[in-house]
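With one protein chain withheld, the remaining protein chains of the complex are depicted in position.
Now for subunit A:
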């Protein structure tokens, strides 16, 4: 591997306050309780700031603010709502570098990804849904589609600002108001977004941000004043939410876990497939619900592919997320690192063979080297459970039918990948894979115009595209 001189992005561009309150009704307010939580940089374990953990009373206050803002916001002409969203999109573009650095500091993802993937997609998402706000009558949901009311939204830590955009942009475009809870380990860009709402002069109460952990999220989704719940996160929590909403009239959309198969046929261009496999599982340290975590490779090319893959993994650079040459950043939290370690140990214990490239690990922070397992059986935990880390399980197949069988042999159904030069085989596979997104000869592509979401236990509802409006409209 070439030696590169360090090329860190400057963190001077961000101004992190020592302590944050809650953003309710357009203002920063102190929580009623005393509980506060330190958010750390997972690459260094340095404390970045202290944030409030909102209790039930705080959540109630936020929901009331959103309910109060709803008549004004929903009655506003769509064209005016659109202009607010366009403004927000523009401010995000103007502050893109600052937000990218902040995201990388709080999340641990490489600056190359926060700068080149997350932030452009965040701005694009607001632009996209801004355009829908005054065109809802043409969206196929009837001549006068109505918003639902207050949306309670709970988002994960893997793409903090992007998930916020996926939630808030369609909600506001449709005329709903929002109470959003960011993940407890990555609250900072959501709090920065509160400031963006102020810069955009968004009417108070239209967007409210409450920080906290699971208890705050539960208080939000179970609040009787909430009309719609949108959650992205683990299937386990998704189940709890679905159960607790039984018997209510709240509309629910869930974007949950995955265990995607990335299927490589013997006619696939090997080098492109290797890049796709690497992008599929090592993008964002594998903290991706749609990650291609099960590599299904046709038996006849397995040896060649693995050799090329291992060679490529040897060139990945793990380290300072702010360095522009870094490929693999830090694991988001000690808790997540423990989970990845536990499952990897289970992989070894169950008989799979573990391999990682020689890869120096920094002394401080949370890190896990890119890892692949061969000799994996479908019954192994590493082939069944979502690891949510840079760990790839390799399985083989002989026929297309066997590939379909193995790919679908999971309760999840979020995404899948197919690598072949034969178009008829690609379409045959795509039609049989029970997954919401099928990437063929590519992987981990996202776009605001393209619906995203799962089959089976990966959740329901779609985010993105015309389809993404449905979850925020009364039909």
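In this text, a residue touches a chain if its C-beta (ideal position, glycine included) is under 8 Å from a C-beta of that chain, and two chains touch if they have at least 3 such contacts; residues count from 1.
Everything that follows uses one rule, which is that contacts and distances are computed from a predicted model.
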{"item": "Undepicted complex member, UniProt protein name, chosen from \"Transport permease protein\", \"Aldehyde dehydrogenase family protein\", \"ABC transporter ATP-binding protein\" or \"Acetyl-CoA acetyltransferase\"", "value": "\"Aldehyde dehydrogenase family protein\""}
{"item": "Residue among A:238, A:292 or A:370 that touches the chain left out of view", "value": "A:238"}
{"item": "Missing-chain contacts mapped onto subunit A", "value": "124, 140, 235, 238-240, 242-243, 245-247, 249, 254, 256, 411, 426, 430, 434-442, 445, 447, 449-453, 455-460, 462, 465-467, 470, 475"}
